[in-house]
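A single protein chain has been removed from this complex, and every other one stays in its place.
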Amino acid sequence: MDSLTKKPRLATVWLGGCSGCHMSFLDLDERLFELHRRAEICASPFTDYKDFPEVDITLVEGAVTTAEQLEEIRHVRRRTKILVSFGDCAVTGNVTAMRNFFSVDDVLDRAYRETATQIVGIPSGNPAVPRLLDRVRPVHEVVKVDYFLQGCAPSAEEIYRLLMDLLDGRTPALAGRKFGS
Amino acid sequence: MAEKIVIQPVTRIEGHARISIYLGDDGAVEAAQFHVIEFRGFEKLCEGRPFHEMPGLMSRICGICPVSHILASSKAGDMLLGVEIPPAAERQRRLMNYAQVLQSHALSFFHLSAPDLLLGMDAEPARRNIFGLIDAEPELARRGIRLRQFGQRIIEVLGGKRIHPSWGVPGGVTKVLARAERDELLGWIEEARQSLNIALERMKSLLDGFQQEIQSLGNFPSLFLGTVNEEGEAEYYDGRIRIVDSEGNIVADGLDPRRYHTYLGEASEEWSFMKFPYYKPLGYPGGMYRVGPLARLNVVRAMGTPLADRELREFRQRNGAARNESFYYHLARLIEMLHAVERIEELLLDPEILGDHVRVNAGQNRFEAVGSCEAPRGTLFHHYQVDEGGLMKRANLLIATSQNNLAMNRAVEQAAQRFVTPGRLTEGMLNRVEAAIRCYDPCLSCSTHALGLMPLEIELRDRAGRLLDRLRR
Amino acid sequence: MSVKTLTIDGKMVTGMAGETIFNAAWEAGIRIPRLCHVGGVSDVGACRLCLVEIEGQKKLLAACLTPVEEGMVVHTNTERLRAHRRLILELLFAERNHVCSVCVMNGQCELQDLAAEAGLDHVRLRYQFPKLGVDTSHERFGLDHNRCVLCTRCIRVCDEVEGAHTWDVSGRGARSVIIADMGEPWGQSESCTSCGKCVQVCPTGALFSKGRGVGEMRKDRRFLKYIVTAREKHQWIR
Partner (left out) sequence: MTVEELFELHSEEQARLRRLENRIYCCTAAGCVSCGAEGLRSAIAAAIKAEGLEGRVEVCGSGCLGLCSKGPLVRSAADGALYGELPPEEGALLVRPNPIDRQRLAAKRLDTNAPFFARQLKIVLANSGQVDPERLADYIAAGGYQALAKAVTEMTPQEVIEEIKRSGLRGRGGAGYPTGLKWELVARQPSPVKYVVCNADEGDPGAFMDRSVLEGDPHRVLEGMAIAGYAVGAQQGYIYVRGEYGLAIQRLQTAIKQAEREKLLGNRVFETGFQFRVDLRIGAGAFVCGEETALIASIEGKRGQPRQRPPYPPESGLWEKPTLINNVETFANVPPIITEGGDWFASIGTETSKGTKVFALAGKIAHTGLIEVPMGTTLRTIVFEIGGGVPGGKFKAAQTGGPSGGCIPEQFLDVPVDYESLTNIGSMMGSGGLIVMDESSDMVDVARFFMEFCMDESCGKCIPCRAGTVQMHDILSRLTRGEGTAEDIRLLEELGALLRETSLCGLGQTAPNPVMSTLRYFRHEYEAKLASGGRQ
């Protein structure tokens, strides 16, 4: 709980994904007003918190694709009471994990060596860019996940219901959702 | 020994990035780099898949502008089939593209940038966001949210889904627009126009207060690239490429987007996952060009719709030839939204859009194709090569945001030099460096944010790049 | 023909002698999950989703292969069966590359539906990411091994209804793949009559009509019943 507002603290995290799940979150549209009344939205790509605070609920979008994201999600897990895999990339790896059919080198070669017309350097090995993991992984493969919200992207309705269930202290009713929906 | 300041993550932009600022031995800003640290590898992971799946697959590059990828991909698919799509399908695609521009620009302006503009660059970080805006200016926030909602609603009505609709396909679209759906969408127009007038007036009244930012957040000469129709008016779906210089002189015109590789090149650097496109005749990095809202306003003769053209004339009167200030991307975005709403109304009132022939069936007739369109952030190119069975052999994606990469780096450097004074790292100062980036509304999920563990990190590195010390705030 | 009376999930059900538990249950409105079964062709009991508990039987039996018996007491939806079904579905999702979001059968897929019905919201097992190909050599159809669950419906409908026996399985275990004729590209198959029955019975997006985009593939689930009724009863009704 936020000590000032006494509202539950909500965070959203974006790992390897397209941000579509976050966009679907914004598709709450005017319900964002209600959400704002019910919860303190702290760390999120929409806000300027640069350190990840202790929070009650975190929605994680995206699969784990880099060593940095692996560290990040472990840090987030330690500071979160309820962690939700938010959307198919987090839940299954989805399209993001399709690069697992190829080696990291092959993927980098296509993106840079084979398609750039001028190669000053290849973003691999330089400390300014994170190391790509050999295998893109769904979030629950690396940290414990409490709830899973499938969909590519989950609809705003589904996100709203999940958040309201969690904010009201209910076990979210997640039955009947589909992968890829 | 050089000092390095790292801002990570860069927030309220659509993607994963960090900024490094290098201080020279005298403590002055020597250089700055904008690192894109997200990489997903779509150019490879599509390999072996049927090209008919590409609109659906490529849409997953980006959840903010999935429609742009669907359109570029579908157009590449049209070319592989060698077909002209039916008029109703073309109208639908144009409508969806304007809807995409509307919702994406609304997101950029209201959800991400308005907090800086309306609450001030030095506002408390915890409030400097859409929720702070809801508290401070609930009515404007609501209007902004509803503008985005309108764009998303069009996408939902046409495609059945707001994010990643399965709708665009090689040869057309999958669904006929029903009259009742069309009528519902028409019902949104008046409010949208009002909201944009309010936002434009508000934005214009604010400009005087941001003179410092206007002059220093990415104000430098460069080329501008965008597509126009035969009359030189703004064309987002099927235009020809025009390139102008910082004075507004036409450098190149009538270029076929499908031959982009003959005049646009891409460089790769080891410190960013985002490539650096450049205009080939001027080489790298001299061929720096900008794309997106400001670039499009700079290349067009006129927008082609009355309200947007009135705003464009006022913009040009006020600013004269001053088209180089990146801060004006925000104003350009609002003008484009107004244009989009006008075009949306036109298209909805065009009876052709209700046509029930929306798709051409044909076999594969080519092995290589380029699909292109104006995405909210600039011109987008999808270049595919397929085998005899229609399976993807190679893809090259020239993403709108990446075409602003050189400019964004220049803007960051300029902002850092102006606002970062050694020994005094203030939040507002760092926020301005980020704000320089935010002008371009970079969609980095497209090109490749990590909500950081490190709020602000100063890294000391020697010439070999070895980490000597690290300070955390 | 004699009629057998049995109890399924506490409900009195009747079935003809020789009829399977599966059919008797479905006719009584009790839907036992299945993937390899498709009405109109023989059953193989391979997917193990229709396993049921029969009182007095230690083993779980495939409902699609077990004939009804007088006085049988059958349970189709116990906690044990639900747990097994979920895990079987997890195995299927982890085995090949089912990227539902970008599949031509997204929204129409039997595997996707089964997972939703089973309440499967994530897969605890490691995805294997086998590198598998797509065969688009046939003029009208494609075969995507990434999405194949090896239910062998295609093999059986081709053999038993069309009479072509174009399809078969090559390799064993996890290396099993569906092949046309002796393993040549589908488009070069001499036995294939291009009737498309295999495509219609395929539960997933593994067999598809070319030119379909994401979520666009529709399959006619009733054509097989139509053919079988026509053949057996000489009634051309749909």
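Read from first to last, the chains carry the letters A, B and C; within each, the first residue is number 1.
The rule we apply is simple: a residue touches a chain if its C-beta (ideal position, glycine included) is under 8 Å from a C-beta of that chain, and two chains touch if they have at least 3 such contacts.
All of these numbers come straight from a predicted model, not from anything done at the bench.
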Which residue of C:11, C:124, C:140 or C:231 touches the chain not shown here: C:124
Of A:82, A:142 or A:174, the one touching the omitted chain in the full complex: A:142
Contacting the left-out chain in the complete assembly, out of C:3, C:17, C:91 or C:230: C:91
Touch list for subunit C against the chain that is not drawn: 44-48, 51, 60-62, 65-66, 80, 83-84, 87-88, 91-92, 94-95, 124-126, 128, 149-150, 168-169, 171-176
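The rule is short, and it goes like this: only the chains that are shown with their structure count from here on.
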Averaged-CA centre spacing for the pair subunit C and subunit B, given as whole angstrom: 45
Distance between chain centroids, defined by C-alpha means - subunit A, subunit C (Å): 34
Distance between the centres, which are taken as Cα means, of subunit B and subunit A, whole angstrom: 22
Set of subunit C residues in contact with two or more other chains: 101-102, 106
Overlap residues in subunit A, where contacts from two or more other chains coincide: 94-95, 98, 101, 152
Complex contact set, residues of subunit C against subunit A: 93, 97-103, 106-107, 112-113, 115-117, 119, 121-124, 126-127, 129, 131
Subunit B to subunit A touching residues, read off their complex: 8-9, 11-16, 20, 33, 35, 37-41, 43-48, 57, 60-64, 66, 107, 111-112, 125-126, 128-131, 134-135, 138, 142, 145-146, 148-149, 152, 161-164, 265-273, 275, 278, 280, 284, 394, 396, 431, 445, 449-456, 465, 467
Sites on subunit C touched by subunit B in the complex: 101-102, 104, 106, 133-137, 142, 210-216
